[in-house]
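My questions all concern the structure below.
For chain A:
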Amino acid sequence: MASTILFFLFAGFAIACAVSMVYHKNPLYSAVSLVGVFVALSCIYVTLAAPFIAVVQILIYAGAIMVLVIFVIMLLNLDEDKPLTRLRYLYAVGGGLGLILLVQTMFIFYAVLRAPKDPVDTSQTAGKSLSIGQAMYTEYLLPVEIVGIMLLMAIIGGVILVRRLEPGQLKLVVDSELDKRHEEEEKDDYRIAF
Partner candidate 1 sequence: MNLFLFAELANPNVNIPIILPEIVIAAAGIVVMLFDSFFPGQRRVTGIMSLVGIVLAAVLLFGTWSAGMPASAWNGMIAHDNLRLTFSFVFLLVSAMTILISTIWVETEKVPAGEYHALLLFATFGMLLMASGNDLVIIFLGLETLSIATYVMAGFRKTDLKSNESAMKYFILGSFASAFLLYGMALTYGATGSTNITEIAARVADPNFPALLLVGAAMLIIGFGFKVATVPFHIWTPDVYEGAPSPVTGFMAAGPKAAGFASFIRVFVLGFPLMAGVQASGYLHDSWMAALSVMAILTMTVGNVAAIMQDNIKRMLAYSSIAHAGYAMVGFLGAGAASTVLERDAAIASVAFYMIAYAITNLGAFAIVTLLGQKNDRRTEFEDYNGIGFRSPVLSFTLSLFMLSLLGIPLTAGFIGKVLVFRPALEAQNTLLTIVVVAAVINTAISAYYYLRLIVVMFFRERTSDWVEPRIPAGIAAALVIAVIGVFYLGIFSSSIIERFSQTTQSIGSVSSR
Partner candidate 2 sequence: MNGGGPRSPSYIMDLIAENILTILILLPVVGALAVLGHQIFWKQESQLKWVTFAITLLNFLLSLVLVFDKGAVSASGFHFEKNVPWISAINTNYHVGVDGLSLWLVILTTFIMPIAVISTWHAVEKKATAFYIFLLLLESAMIGVFVSLDLLVFYLFFEASLIPMFFLIGVWGGKDRIYAAVKFFIFTAIGSLLMLVAIIALYFMHADATGVGTFDFVTLLNTLKLGNMTFSASAGAFLFLAFALAFSIKVPLFPFHTWLPDAHTEAPTAGSVILAAVLLKMGTYGLMRFNFTLFPDQAREFAPLFIVLAIIGIVYGALVAMVQPDVKRLVAYSSVAHMGFVILGMFSFTEWGMQGAVYQMLNHGVSTGALFLLVGFIYERRHTRMISDFGGLANVMPIYATIFVITAMSSVGLPFLNGFVGEFLIMVGMWKSTILSVTATANWNYIATMVAGTGVIFAAVYLLWMIQRVFFGKVTNDKNRGLADLSYREIGLMVPLLFLMVFMGVYPRPFLEATHSSVTEIQKRVMQRAGGEIDHAHVPGPSEEKTEAHLEIQQK
């Protein structure tokens, strides 16, 4: 009973936060709402006997990713979202997609509710950090290693993208910009000639 109440509490909170995230035009509001979703989901994970994942959820999503996002929002000092003007048709696309996904959700809900099979096993050790750790370093060692390489790569990628240009490169950029202008003119001449 308690868990059901808790679940609906957190579920309601998560959905409300999610809606608020989409609704708010201000990116920071969205971000804060999203953190709310993460926290709510983390609590739900606890009720699903997955404490490790619940904590990691907070640690990675709320503590790292969203902090980064908020950092970027603050750094770029973003203002409010403009309303859809040029791409008005996206409302229809979004509505359609949403409808399809909702129908699908209901379908899943209905299908799983109707499925005759009962849970395979309810005694839980799966979520304990020990069993997860064991799996991670035996059976799932390869994925973990891949994740390591991927994170390394992501670091390089991030650094490449945001690093300032070196002076030599900067000169090249300026040169190429001048070239480009020159070429544009040339191209125009050529078009006329043609």
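Simple rule for what comes next: a residue touches a chain if its C-beta (ideal position, glycine included) is under 8 Å from a C-beta of that chain, and two chains touch if they have at least 3 such contacts; residues count from 1.
Behind the choice of candidates: all candidates are chains of the complex that A comes from, given by their letters.
As the structure is a computational prediction, the values presented were derived from the model and not from experiment.
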Chain A: touching candidate in this complex (1 or 2): 1
Interfacial residue positions of chain A with respect to candidate 1 in the complex: 104, 107-108, 111-112, 115, 117, 120, 134, 137-143, 146-147, 149-150, 152-154, 156-157, 160-161, 165-166, 168-169, 172-173, 176, 179-180, 183, 186-187, 189-190, 193-194
